[in-house]
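Here the complex is missing a single protein chain, while all its other protein chains stay put.
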Amino acid sequence: MSPETIIQLSVVILLLPLLGFTLLIFFNKRLPRQGDWLETGILFLALALSLVVFAVKMVSYRHETFQATFTWVNFGNVPGFGPMKLELGIMVDNLVAIMLVVVNVVSALVHLFSIGYMHGDVRYGRYFAYLGIFTFSMLGIVITNNFWMMYVFWELVGLSSYLLIGHWFEKKSASDAAKKAFVVNRVGDIGMFTGIMILFATFHTFTFSTIFESMQSGNIPLGSEAWLTAAGILIFCGAIGKSAQFPLHVWLPDAMEGPTPVSALIHAATMVAAGVYLIARAFPMMTADALMFIAYIGAITAFISATIAIAQNDIKKVLAYSTVSQLGYMVMGLGVGAYTAGFFHLVTHAMFKAGLFLGSGSVIHAMHHALHHAGDHHTDPQDIRNMGGLRSKMPITFWTFLIYTLAISGIPFTSGFLSKDEILAGTLAFGSLTGHKIIPIIGFFVAGLTAFYMFRLVIVVFFGEHNDHHRIEAVRESPKTMTIPLMVFAALSFFAFYSPNPFGAASGWFFDAIHRPESVVPLAVAAVGIETFEEALHHSHSLAMILSLTVAGLGILIAFTTYYWKKISADAVADKLKPLHTFFLNKWYFDEFYEWMFVGGTKGLARAYAWFDNRIIDGIVNGVGSWTKAITLGTRQNWEEGSIASIFYLGITGVISLYVGWIAGAAMMPFGASLGTMVGYGMLGLAVAGLTFFLFYVGVGGFDNSIVDGLVNATAYLAGFLGLLTRRVQTGKVQTYLAFVILGVMVFFLWFR
Amino acid sequence: MQDFIHWLQAPGLNHFLIISGILFSLGVFAILTRRNAIMVLMGIELVLNAANINFIAFSRYITNTLDGQVIAIFVIILAAAEAAIALAIVLNIFQNFNTVNVDELNQLRD
Partner (left out) sequence: MVLYNLAFYFFSLITLASASVVVFSKNIVHSAFALLFTFFGVAGLYVLMMADFLAITQILIYIGGIMVLILFGVMLTNRTIDVQIRTGSIQTFPAMLIVAALAGTLVGIFWSTDWKISPTAIGFEKTAPEIGKMLLTNYLLPFEIASIVLLVALIGAAMIARREKKA
């Protein structure tokens, strides 16, 4: 297969879901079964094609990159900017080939799962259409070769995620969550846009490879390394938003309001992975400082969300925070320089997290039906405290869920072990090279927490006693369309797909295909070089494996002691650490803080402005008005009455005017003003005083009545006259207007002759 | 005078343009003065024909390419479409208002 065919196939893969969307959004009501088979079939076709692309790329062109570009708009030489043109292009390298498969696998299986899960939904067809456009936009992000198209598809992902999260928009919490996801993402996107524009202003192109080549030859934004770091961090802001990193992670847990398969699609493999993918794409231009920032953000995110996940009781909330935590892992992995490991974790995590979400969907689906069957509409079908003992009732869901949990906890023979181990080794190497020991410490601690809360979930949901026998009796295993995706994902969570050696990913095809790209930033600000890093990585590998196994085992052990054997009472511990538990349960009060800080702050600012407007501005205006009115009225009346006081007042005014004129003249003296100037100012003061006397003499009211009103009336009269004149022209007959047009044309003729 | 006769004896670009100018003015006159909608339509046809003469004359004498003629064909096409639609509208108006006098038509519905 030639490179051209690969490019063409990729374009077909990109456009297939869009085709599905277009067909379904218009015709879903007319198609049999509202077109779910169509969209699902299209996705499986895309999956098959992407597998072909992947296989060919891996076997025949493993070390080549294909690009196809064409100039879309050419603005020529823009004044004040230079040559400006927009190029569209797609690129297929190993990263893209792998991402195509990952996105399509998850999307296709989610489609299949949705057929069962969404059965009987009010907007069933539209739901599938939205899944289609979501997949399209995600594939678009993956496949482009420039920042500009990536940004466009980035926003498209934002839009389609908004549509999907708000699918059940009748529920206020769902529409709120959709809006929150959209708005919070925009905050990050502003940063990304600014970063892209910094690059564009310097390099006059959006294409990755051109930018990197130019950068390698020593050309950096505004000639300053600080700007390069800034551009890197700003572009990373986009990833903070989309990949739900601290401090913009708040949207992801709320987004669980969407249908569960949507959660699997958005939060496992696609939207949140876009951020990680962006970092991977922009990796060569990241300076050491930017990477350090990325690593710390990732570590903080991983830590915060892992602690929150411990205290949650909603099955999807636990998974949501675990997703945020794992994303923190990936970002941290990329940040410390373990590029391949970070990206590898993205792939493996996509598989088992999609499985976890779909598994939870299966559980919720079953619970929902059982509750519905029992006529119970008050119990929350997502609360794990209402579950328990589902193991025997839903064997397929249980076993697959267990496999995913083992994978996410990093137990050997799973894919999660391979990727997590590599990341942890990377953090250890980073710690020893740079002295930032806190990063590996957080990494291992979070690994333990992950194992703990995931096993807590499994034990509470599937093991133990049924706390309501009657309800559990009604629980049934989900239909085939739902269990088959679960089994496929479970299979994909084993090590064998990624590496022949269960204890080391380095010998697998993945580490052969994906290499950390050479940095293109100036040497002075570049991160630790690849060779040095590999060396350190090599030394820390066995230590990382032992440590990660220990902490994971410890976490699982504690989970079993607490929730299975009940040796430790979870409630007692929670009681003892009451403030901490409340703190975790309330998600570190991030939402409340944002509410207070930004929503409240905006409202407060608005109130302050309103007060200022009402009191100060209006006060001045009204004050001036009433003051003038009072003085004119008062003095005029007084004058007419011949009051001594008013004469005195006028006298004072005159004296003040004279004095001000004198002072003004005197003040001019140092600047070379002559005596004449001074006298001139004095005369001016005298004139003002005289005018004041005159005004009071003729009466301000007289001036107002005759001069001011006269002017106003004259204007009105003139306007009326002109109106009368022009109205005659407006006959309302089309021929008259045509005559005017002809006259106008003649004027042009004679003018330009 | 002699010049003028010479000019008359050698018809060229100017002659065609002047014919077209007069034809154009006649068409405009019809549009401006006639009250019958169909007469207005005939005026428009005259204007279009005048424009076509110009196109062809310039194409013949100045650019020496056939582009002008192709454009003239498009003008004819549009004139045909316009005549069909306009007459349909006139017929419809006649059915509804019982008149085709453009001055009396001042509403879009009855």
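Brief remarks on what is shown
Per-chain numbering from 1; labels A and B assigned in written order.
Going forward, a contact is a pair of C-beta atoms (placed from the backbone, for glycine too) under 8 Å apart; a residue touches a chain by one contact, two chains touch by 3 or more.
On a predicted model such as this, the values are computed, not experimentally measured, just so you know.
Residues of chain A in touch with the missing chain: 735-736, 739, 742-743, 746, 749-750, 753. By the touch criterion stated above, the residues of chain B touching the omitted chain are 9-19, 21-30, 32-39, 41-43, 45-46, 49, 52-53, 56-57, 59-64, 66-67, 69-70, 72-74, 76-85, 87-92, 94-95, 100, 103.
Simple rule for what comes next: only the chains that are shown with their structure count from here on.
Centre-to-centre spacing of chain A and chain B amounts to 60 Å, using the average Cα coordinate of each chain.
If you check the complex, the residues on chain A that touch chain B are 732-735, 738-739, 742.
Here chain B touches chain A in the complex through residues 28, 31-33, 102-103, 106, going by the rule given at the top.
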